[in-house]
Structures are given as structure tokens and as C-alpha cells.
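Here the complex is missing one protein chain, while the rest keep their positions.
For reference, chains read A and B in written order, and residue numbers begin at 1 within each chain.
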Amino acid sequence: MSVATMALKNLSRQKRRSLLLGGAIAFGLLVITIVNGLSGSLITSLEANISNLIPGHVILRGAEKTSTGRVILTLKESEVFQTAVDKLRVPYSYVSKTTNVQSVALVSDFSTTYQSFSGVNLGQGTYLHDKLTIVEGSLDDFDAADNIVISEGVAKKLNVQIGDRISVQSETITGQQNVVDFVLRAIYKDPGVAASLAGAYAPLDRVNALRDMKPGEFTTFGIYLKDVATADQWGALLLKDLQDKGLPFFARGGLQETQKQYRDQTWTGVKYSLYTLNDILSFIKGIFQTLNLIAFLILLVLFVVIMVGITNTYRMVVYERTREIGTLRALGMQRPEVRNLFLYEAVFLGLGGIVVGFVAGVFVLVVVSWIDLSAWKDFNILLKDNHLQLQVNLGSFALNLIVIAGLTALAALFPARRAGKLTPAEALRTTN
Amino acid sequence: MKRFVLFCAAFAVLVSMTFAAEPDFKAIMAKIDEQTNFKATDISAQITVTTRKPSVEDNVLQAQYFRRDTESKFLLLILKPEINKGQGYLKLDSSIFFYDPSSGKFAKQTGSGNFQDSNAKNSDFQNSTLSEDYEISSTGTGTLGKLETWVLTLKGKNNEVTYPKQKIWIDKSTGLLLQSEAYSLSDRLLRTSLYGKYLSVEGKYIAQLTRIQDMLKKDEVTTIKIENFSLQKLPDTVFTQAYLKKVNE
Partner (left out) sequence: MSIVELKNAKKHYALGKTTVEAVKGVSFEIEQGDFISIAGPSGSGKSTILNLIGLIDTATNGDVLINGQNVATLKDREITLLRHETIGFIFQSFNLIPVLTTRENIEFPLLLGKNNKLTKERKEYVDFLIEEVGLADRIRNRPNELSGGQRQRVAIARALVTKPVIVLADEPTANLDSQTGDDILKLMKKINKDLKTTFIFSTHDAKIVELADHIIRLKDGLITENYRAVSKTLPGS
């Protein structure tokens, strides 16, 4: 039997104490597993769902500034981008050319709502055709006429049905008022709280007409990647490649930073900007990361308290087993072995707590992921098929395991060293 | 020969009568700008903007209004309701800035942007620039109630004018603007505005009541009422961003 085996057996002494300490560690792990799992799940679902609502995982735009200081978003050709994408072998599922308007008035006979509006190609094999979940109507032959597709929530607000007329009022690219009529052809599934992002879609040339843009022009070149997690990586490579070709770019940043650059800078011709999904989601991701950090800090404080508990407990344990330590030393156990005996006990306690806490956390996440959250319509965008996704980060678990096991050993170190330093006679003399 | 001379004379009279009867519409349009722009003084007034939309309570906004037409500047400082108190619109040159005291920041707006949640545009609060922005594409006559009017169809001189096409009704007797219809680029009637209760001050005129009917969102109407009109000279500092910030401290 090794010192480690003996340490394991020793854990069965004072079961209540072991359970309490181990239970406290398990609780901490349970909390952090759930928090990490939930935030990871929400972010993953958000990324996947929001991809439907933005023009791509990697987005390229161009802007011109008129003599009066007005900024016009325009891209006249996409060949240079497509060439770069092909040269870098960017692993994409779709590319799209769209005209995006941030806010237009959608006017029905009953009411008005303000939404984003995109001119897109909605034919077979395009991103939106494949990704939008149509609940009413159809996208067949969509590009052929003045068709419009809106979300369930918008349709409800406007009180319209398939076949009804919707007038779209917007400014042209030079700021003039314009109106174009459309016919409601299809309604897509509501993304809940991101309703403001749930824009309307219409054929590209009709939206261009609304904006007084020429046929063939567009505002956004979008790339939908096979793996959304690689958006930043491919965005950076694409940016470098295009810059090397001599295309002028604004500094990378979010939408607000780019707006500021539009205001503050003067340039001639077209100047470009590149965004990725993360630039758009950075604010929300930042919130989740902050939540994770807060949970981690709370856990850290909790663990400091637990570590103090472990130190005190092992001081007591060493005190209670002083005579036994004397016996072990008398029988021939070396000082480091005695020290290690207590360290092993503490570490095994910690490991047990970690594993139990992790398993319990995973169990909770599994149960939660089974719950049908379709009543949570407002939060659709954070869900996948009305469920929270099960997400378990084994990397985090491994890190937690090492850190907490280490901390547990550290907490027990001083009492363990003290145990090792006891002289056998001194220890055996005790009447504990 | 005699008949020929008579015919020529009659023709000449007819032609001169025709030409004599045809007004100078450019001048008429220019007069609208001239009569309503206060070049010699500043103006200040209290403005009430009331917006009526279906299924919601009327939105009533009160603001202090300052204008300096010589420099094409205006400042609109919202006083009520409480939630909007302290917000301001400042026009300097061709730029309009919106100030939000809660963030302390200025955001650039366009003249064609909606004023708050109403059917008015930001540009509705600046001095009239019809002859600068539009050329006349056709003319005619009409009536509004009992008043005889000229009816001018206007086309924007460039592609940055908010409404590419407008139709205006001008009181024949006073030369004041009574009604305007604003059209989209696709020639769709977007709004009809009525201008009334003109106040005459030192040879200039200001419409104390403007009614804007949205023709696309049919049940939406905004009225702009001007009261407590004054021609007092204003300090230069009023038309600055610093003033808006200071007022909110």
C-alpha cells in the first residue's frame, strides 16, 4: 500500500468533515461549471442565430465622401474581394452582395414600424434562402418581383398577411426621401429580443431603386464561413491581403468606431472597412465575459474561504492524529512521507469535490438543455431550436482541476509540514 | 394693308397682355424666402410640437427656439416633457447637431431626419431656402378655401434636397406660402403641410401654426405652434455647443 492509498483510506475517517469540505469545493465547481456552460451556450447560439441577421461573418464595406461631407456607402465591384477570398482559400459556405439600410419605415394600412432593410439575392443556394426559417409564404421566385420578407414580430406589428402591400420609406444615398411599394411574400421566424435586428429583405435591385443606387451596385460584400469561430482569423488575413493590394482601409473596429472615422476623416474615392461577427458581437460577448469573470472572482473568494477551512481542518487533523504520526515515524515512515500523507488526503478531497461538482454541474446543464423554452420567445436568439445548448468546456475543467487541486495542497501544506517535523517521541507522548 | 396693321396691333396687344399678365414666379418664390427670413435681427420664440399618432397618446413637446437667419443658424432647446428636457438641436452652417444631456454628447443629424418622434423634419425649423434648393418645373392657379393661390411645382436643384419634388400654394394677395405637398423620388405624395396664422413683424412674416399631415402614414399629424415671438438680439454664445452644455448644468 502506498502513501497515496493510505491517504485515500484516511478520507473515510471523519466522514462528515470530509463531506462538508469536499461538498464546499463541489459547490464551487458546480457554480462555475453552470455559469461557464450557460454563457458558452448562450454565446454559441447567439453567434449562430445572429449570423442570420447580419450580412456575413466577415463583412466588407466601401464609403465615399461627397463635397458636402455626406458619406455614401457604395461598392461597385466585388471581383477584387472574390479573388482575395479564393487566393487565401477562405473556407466559406456563402458569399453575398447586399445593400443594407440601417433604418427604414415599413408602412402598412394599419401601422408603421422602423427596421433595417436589406437588398439581397434570395434565390436557391443563397445564405438567407437556406438559413431563414419561413413560417408563412415562400421564397420561390422571390427575386423576380417587388417582394418583401419580414419577421413574425414585424408582421404582427404591421398587421399584415401574405399578399398585402407594404410601403417602404427611406432616404436615398444622397439623403432624399423615397418610397417604394412591396408585396409581402414570406414571413420568417422571430428572433425574439433581437427584433430590432430582424430586418426586412427584398430583391437587391428593388432596394437599390429605393436608395437611388445604380443596378449592380451594393453596399456590403459578406462572407459566411464554415466555422464562425474563425471569423477574426480570416478577417485579419483578408484585410492584410487587400491592404497589400493597395486598397485603402479604415482602422479595424466596431461599427461605432467606423462611424467616427467617417465623421473625422476626409478622403477621395472609395475607402473600405472590414468587420467580423465578433466586432458586432463584441459588446454582448464582453458582457458574457464580464459575467464569467465575476463568477470566477466570486469563486476565488469562495475558494479562499474554503482554503482557510482546509488549513484549519488539517491543523485539527494533525493535532488529532499526532500519536498516529508518532507511530508511523516509529515504524519507519520518513518525514516527507508523513507530510505527503496529509497532502495527498487534502488533494484527494479537493479532486473528489471537483469531480463531483463538475458532474453535478454537467447534470444540471443536461437537464436545463432538455427544457423546452419555446415560451421564451423574446430570447429566441439565445437558443437553438428552443433549447439551451449543452456546452461543457473540458479545457476549463482541466484548468480548474489543476488550480484547485494545487490550492488545496497549498492550504494543507503548513499543517502537513508540521506533521512531518514532529519527532516520534514528542508525538507518541501526546495524549490526543 | 390697314387690316394687316390692325391685326399686328391687336396681336401685339395680346402678346403684351399675355406677357404683362404672366407673373415672375421665380420672384414670387424668392419672395416667400425674403418675407419669412429675418436678416436684420435674431428671433426667439416658444414652440409647441404636438404629434398625433393612432393608438398612442399625443406627444406634446415644448421648446425654446432661437434663430439667426443671417448665419443660417438655429437652436432648439427642449423644455418639456421632463424626459426630453435639456435636449437640443443646433444648426451651424450645413450641419445639425443633436445634444443629449444624459450622455453629454453631440450627434450629427441630417436636415431630412425626423424631428424627435414627429412628422416634422429637422430642416422644417430652419429659415426658408426654397429658391436656393428648387427650380420651378410648372405653374398654375388654384384656391384654398376662399383664397386665390398660385400653384407651383418645384424640382430639386440637386440630389441632396430632402424632397426631390414639392408643390406649393402661394396666396396671390400676400405672396405667403399657404400649403406645400412634398413628394418622394418615386413621385409619391409623402406629406401635406398647411401654414397659417401669419404674424407680421417689422415687414417680415412668421407662420404661427403649421400643420403637417403624413400622407403615407395617414393617421399621423404634427402641428407646430409658435408663441411669444421676439426679435431681441441674442448673444453669439447662444448658437454654440457650449451654451447647450451650460444650460444643462
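The rule is simple: contacts are C-beta pairs under 8 Å (C-beta built on N, C-alpha and C of every residue); 3 or more make two chains touch, one makes a residue touch a chain.
These numbers were taken from a predicted model, which means no experiment stands behind them.
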Displayed partners of the chain not shown (whole complex): A
Of A:Val179, A:Val318 or A:Met333, the residue in touch with the unshown chain: A:Met333
Contact partner of the left-out chain, one of A:Arg13, A:Lys156, A:Lys226 or A:Lys245: A:Arg13
Selected residue (touches chain absent from view) among A:Lys285, A:Arg323, A:His387 or A:Arg418: A:Arg323
Chain A residues that touch the omitted chain in the full complex: 1-2, 6, 9-10, 12-13, 323-324, 326-335, 337, 423-425, 428
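As a convention for this text, only the chains that are shown with their structure count from here on.
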Chain A and chain B: spacing of chain centres that average the CA atoms, whole Å: 50
Of chain A, residues touching chain B in the complex: 66, 68-70, 105, 107, 111-112, 167, 169, 171-172, 174-180, 209, 212, 263
Residue numbers on chain B that touch chain A, as the complex places them: 54-55, 94-95, 108, 110-112, 156, 159-164, 182, 184-186, 188, 190, 216-217, 220
